[in-house]
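A single protein chain has been removed from this complex, and every other one stays in its place.
Going in written order, the chains are labelled A and B, and every chain counts its residues from 1.
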Amino acid sequence: MKRRESGKNVLNQYPADSGVEKAFKAIGIISLILPVSLLLILIIDTTADGIPRLNWSFLTSFPSRFPEKAGILSALVGSVYLIGLTAFIAIPLGIGAAIYLEEYARKNRITSLIEINISNLAGVPSIIYGLLGLGLFVRIMSLGRSLIAGALTLSLLLLPMIIMAARESLKTIPQELREAAYALGADKWMTIRKVVLPLGLPGILTGIILSLSRAIGETAPLITIGALTYIAFLPESLTSPFTTLPIQIFNWISRPQKEFHVNAAAGILVLLIIMLLMNALAIWLRIRLQKRNV
Amino acid sequence: MRNPAGKREPGSQADLRLPRSFVERGIGSVLLVCAAVSVVVTIGIILTLLKETIGFFQRVSFKEFFFDTQWTPLFSNKHFGIWPLIAGTALTSFFAMLTAIPLGLMSAVYLSEYAPERIRKALKPSLEVLAGIPTVVYGYFALTFVTPLLQKVIPGLAGFNAISPGIVMGIMITPIVASLSEDAIYSVPLSLREAALALGGSRLRTTFRVVIPTAFSGIVASFILGMSRAIGETMIVTIAAGQQPRFTLDPRVPIETMTAYIVQVSLGDTPHGTIEYSTIFAVGMLLFLITLVFNLIAHFMKKRFLRGVL
Partner (left out) sequence: MNKNMEEHYRSPREFDFSGIKPEEAIITTDNVQAWFHKTIALKGISLPIARGKVTAIIGPSGCGKSTFIRTLNRMHEVVPGAGLRGRVLFEGQDIYSPEVNPIVVRKKIGMVFQKPNPFPMMSIRQNVASGFLLQGIRSDHLDEKVEYYLRQAALWDEVKDDLGKPGSSLSGGQQQRLCIARALAIEPSVLLMDEPCSALDPIATARIEDLIHSLRGRYTIVIVTHNMQQAARVADYTAFFYLGEVIEYNRTDTLFKNPANKQTEDYITGRFG
């Protein structure tokens, strides 16, 4: 069986980087670039469509039957109120749950039930949360198609996301720091408040801001609970009817007239700019707070 | 300054028996309640859906729901066959996966096996930006950009169809598939790659004969999760696929998905208590169950993969 090759060139039988391999690398790079470049096209296309319409009166007008007079005031204000309210409900719940699971929970059935449940909830389609909101908040709790019903619905939707982000952040804090605090006589809650939370804060805040920026774009569950698509006043109380920016955009997209599509594009630009700002804020916060900690 | 512990004699027995503070005792239960909210949400979802679904099936037979091929609850001649909505969902999801699987898997393999570590670290999060774009925006893109573009290539493509929203949905899902498959591929132990290389395998063969087969169940889990996303995605298909429940496998014509139907009814003024109102819960229940099954399968495949690798 064994031949004894000797002399030169026994080792170079074919080229080092075969053509197939090169082609495959190229395919990999294309697969990465293609979706991102489509995103760029999307942004350029929308900007081209929407920028002529993007002016001060667009931001400060109520919707209208006439596309050139219509604006996003009520939608923008509605979105801001809704997100504020959602943050107010979801953040304490989410952080509380994360602290419980990371710092207090023993490894038992109940804990693993809660954990499996949270990861399953994260996979439930958002429109199902809309049905929950419709059945529970709008009907059973008789909150109607109101701001508070919307905020409660969105809070439940965000909860798994916030919990998971917060837990990730808490996991990265070294156990020795907790033990150091205990060794100094701090009790558990003191340790969490003075050591664990401050250190975990950058990660937690980043996760929260990112999930809130997701929530700003949510449409389907809010339509399901009955957020209105045409509203010419600003919400005055928690039980006022409301609309939001993505719903207004959806409304304009669904109209057959092309002029409304221009409004939709302008609305999308506003939405994307808000999300961009929120993401930038998240990154800035993380960098700043991390510096302070180190 | 007074020593806060100064009231007690250091070293006395009382020191050790000091009761835990009020806050310390209460806070654990408060936090437990926060964590339990998530369980309540699940129960709430199930009960809400169940309540109206039971109401629905008191008026519509299982047989009609699962064997009729027409879905016309909003017309006077009412039919409640779910198949047109399932066909619509299947079509759009099919095109989504046709886009997301190759793009996602190839990006994942490239990122994990070929890209320098620096590029890998920079690119992975930037892919995730794609998943953060609001779905109405994708819907607008599908309707006003992709559909007209495809109409130039595909004869007979209607203004509303399954292909365009399917592809756009695929783009949206690609980062999910890419990121999860990349995790699976990356976690294949280095020692297996080295063994394959030492056996004279090229990088490409090592990737396809050893790395991908080893990560297989993790990769499939990412596909299934992506699929579950596609099935539950709402706005893109509502905007660009149409609202005409149709039992067809022709992707060029307007159809309606389960999610789009729920939106369609929610937009109208359907009074509480009517059969139309309860249809959206029945459809929602089916949607919930399908995505739940997909998510559970993905969960177990991922677990199996981790057990196999570690």
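In this section, a contact is a pair of C-beta atoms (placed from the backbone, for glycine too) under 8 Å apart; a residue touches a chain by one contact, two chains touch by 3 or more.
What you see is a predicted model, and the numbers here were worked out from it, not measured in a lab.
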Of B:37, B:180, B:196 or B:301, the residue that touches the missing chain is B:196
Checked against the full complex, the residue among B:114, B:186 or B:216 that touches the missing chain is B:216
For subunit B, which residues reach the chain that was dropped from this view?
117, 189, 191-202, 205-206, 209-210, 213-214, 216, 308-309
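Here is the rule we go by: only the chains that are shown with their structure count from here on.
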Subunit A touches which residues of subunit B in the complex?
5, 20-21, 23-24, 27-28, 30-39, 41-42, 44-45, 48-49, 51-52, 102-107, 109-111, 114-115, 123, 126-127, 129-130, 132-141, 143-145, 171, 174-175, 202-204, 225, 228, 231-235, 238-239, 259, 262-263, 266-267, 272, 280-281, 284, 287-288, 291-292, 295-296, 299
Which positions of subunit A touch subunit B when the two form their complex?
18, 20-21, 24-25, 27-32, 34-36, 38-39, 41-42, 45-46, 49, 92-97, 99-101, 104-105, 113-114, 117-121, 123-132, 134-136, 139, 156, 159-160, 163, 185, 187-189, 210, 213-214, 216-220, 223-226, 229, 246, 249-250, 253-254, 261, 264-265, 268, 271-272, 275, 279
